[in-house]
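Every protein chain but one is kept in place in this view of the complex.
Chains here go by letter, A, B and C, matching the order in which they are written, and residues are numbered from 1 within each.
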Amino acid sequence: MGKGRLEAFSDGVIAILITIMVLEMRVPIGAELEALRPVIPVVLSYVLSYLYLGIYWNNHHHMLQTVRRVTGPMLWANLHLLFWLSLVPFATEWLGTNHFAAVPSALYGVVLLMAAIAFYILRSTIVASQGKDSLLRKAVGRDWKGKLSPVVYLIAIPAAFWSPRVSQALYVLIALVWFIPDRRIEGVLGQQED
Amino acid sequence: MGKGRLEAFSDGVIAILITIMVLEMRVPIGAELEALRPVIPVVLSYVLSYLYLGIYWNNHHHMLQTVRRVTGPMLWANLHLLFWLSLVPFATEWLGTNHFAAVPSALYGVVLLMAAIAFYILRSTIVASQGKDSLLRKAVGRDWKGKLSPVVYLIAIPAAFWSPRVSQALYVLIALVWFIPDRRIEGVLGQQED
Amino acid sequence: MGKGRLEAFSDGVIAILITIMVLEMRVPIGAELEALRPVIPVVLSYVLSYLYLGIYWNNHHHMLQTVRRVTGPMLWANLHLLFWLSLVPFATEWLGTNHFAAVPSALYGVVLLMAAIAFYILRSTIVASQGKDSLLRKAVGRDWKGKLSPVVYLIAIPAAFWSPRVSQALYVLIALVWFIPDRRIEGVLGQQED
Partner (left out) sequence: MGKGRLEAFSDGVIAILITIMVLEMRVPIGAELEALRPVIPVVLSYVLSYLYLGIYWNNHHHMLQTVRRVTGPMLWANLHLLFWLSLVPFATEWLGTNHFAAVPSALYGVVLLMAAIAFYILRSTIVASQGKDSLLRKAVGRDWKGKLSPVVYLIAIPAAFWSPRVSQALYVLIALVWFIPDRRIEGVLGQQED
């Protein structure tokens, strides 16, 4: 079974999610510069979510390069990941329209945490399907980013009730940590080609 | 005529349907945990419909693997299936916003029943185009799932007027029955490769 | 220049248009069967537009099979066609929410007429690029459907102001005429392969 359709479907869903978020940005009433002010928190939360979805697309792209054969469990692990990513626009809009209040900040973290877990499950499913010489397992290595992110989300979620600013800062921090594309996989694939 | 464009178009429509359903989830007014309560039935109906669309995508994916040549009737049978699937977000939203009332529960079943019939028509069209040595016919075999589902929907639709809970439980049951990917087709294709 | 990206982009736009129309169907207030009544004209106009977009996708699919090399003018003629198709959801919603009134019926015809002209321009652009042995020119032949449709639209548009029912009947008629896929192209391509 080829992986082309799995990639195309995932790309389609992520492309739609990224653009759906713009739809959530209600055009302000009035044509003055002042009218744009309430849109600012919405735009900021949009930028953060755009960055997160971009990171997921990027890492998904890299990870699937190591896949030769798509299995049934892989299809479902992928749909599971897309499910949590599909809740990002909802969480983003709730965060933006409430000016970064406590509960929306916590919910945003819950969605990120579930997506991180779903990504981990998908990766484990791929590694398991590749047997003990798994190319992806070698590429991933110690994976400090993948281990750090859920821990930080678990701190950020309760922290939102104490100080929403702190949990938002943690979400931005993790986005920046992941911003650099996953060179480990590129490295191992590069060696493979030699 | 290649099947690439048929697959890509179907993937596109299903990807959009899955993500459109999230758009239907109106962000609650207010930033407290309480505000999320009316969203819960909407989320639950979203999860069920996501599962159904995922199952259709999965089975569609498997079925088209046996296709070598796309014919005119196949294109229209496929568009007919996509038409009924495109009504899923509408039925889902009506179900969720009315807290699983009787008529929306019945309508949801009607949409599922029509989609099941459309899937059956598409499969018959493919089998007919493949002649008497049809790979798909062999793969499908006795097909107890495909025969069971419309029967259960036919029970669940009138049952909604008596007890919506019963018909909803039947929809969940059929979703779980289909959740396991169609190994029959994988099996026959695997033998083919030997 | 390959035609893959042109096909993928067109498929994407048509897939989105088909599914966007469902979004326009507002979920009724109330959970009784009665509540579905005002939705009926919206659903009927949706079915007609779904059929039209399906026909365009189908014919587009057939036409591009004869294309070897995509040129700049072809890209723009294709975008021009997609522009008019993108107005179909708007015209459909206006038609459905006004219960098939006169002006929306006429506007619907204008959009169909412009799409038919755009399709004709795209086909001429492709034929011109293929030189005098054009495969597409041979496949199209006398093209009575392509000549009939704009004439009927030109009758249906003013007829809407006299009797909207007549113009709607004409739109349904043309949809049914086109419903049969373009076997002429399939025929010539089939001979080609021999």
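Definition applied: contacts are C-beta pairs under 8 Å (C-beta built on N, C-alpha and C of every residue); 3 or more make two chains touch, one makes a residue touch a chain.
Just so it is clear, the structure is predicted and the values come from calculations on it, not from any experiment.
Taking the complete complex into account, the chain left out of view touches A, C. Only one residue from A:M25, A:V67 or A:V177 touches the chain missing from this view: A:M25.
Listed for chain A, the residues touching the missing chain in the whole complex are 7-8, 11-12, 14-16, 18-19, 22-23, 25, 27-28, 31-33, 35-36, 47, 50, 54, 57-58, 61, 65, 179-181, 183, 186. Against the chain not shown here, chain C presents residues 1, 5, 8-9, 12-13, 16-17, 20, 23-24, 72, 75-76, 79, 82-83, 86-87, 89-90, 93-94, 97-98, 101-104, 107.
In this text, only the chains that are shown with their structure count from here on.
In terms of which chains touch, the assembly is arranged as an unbranched chain of neighbours. Note: centroid distance chain B to chain C, computed from Cα atoms, is 26 Å. Chain A and chain C have CA centres that are 37 Å apart. Multi-chain contact residues, meaning those touching two or more other chains, do not occur anywhere in chain C.
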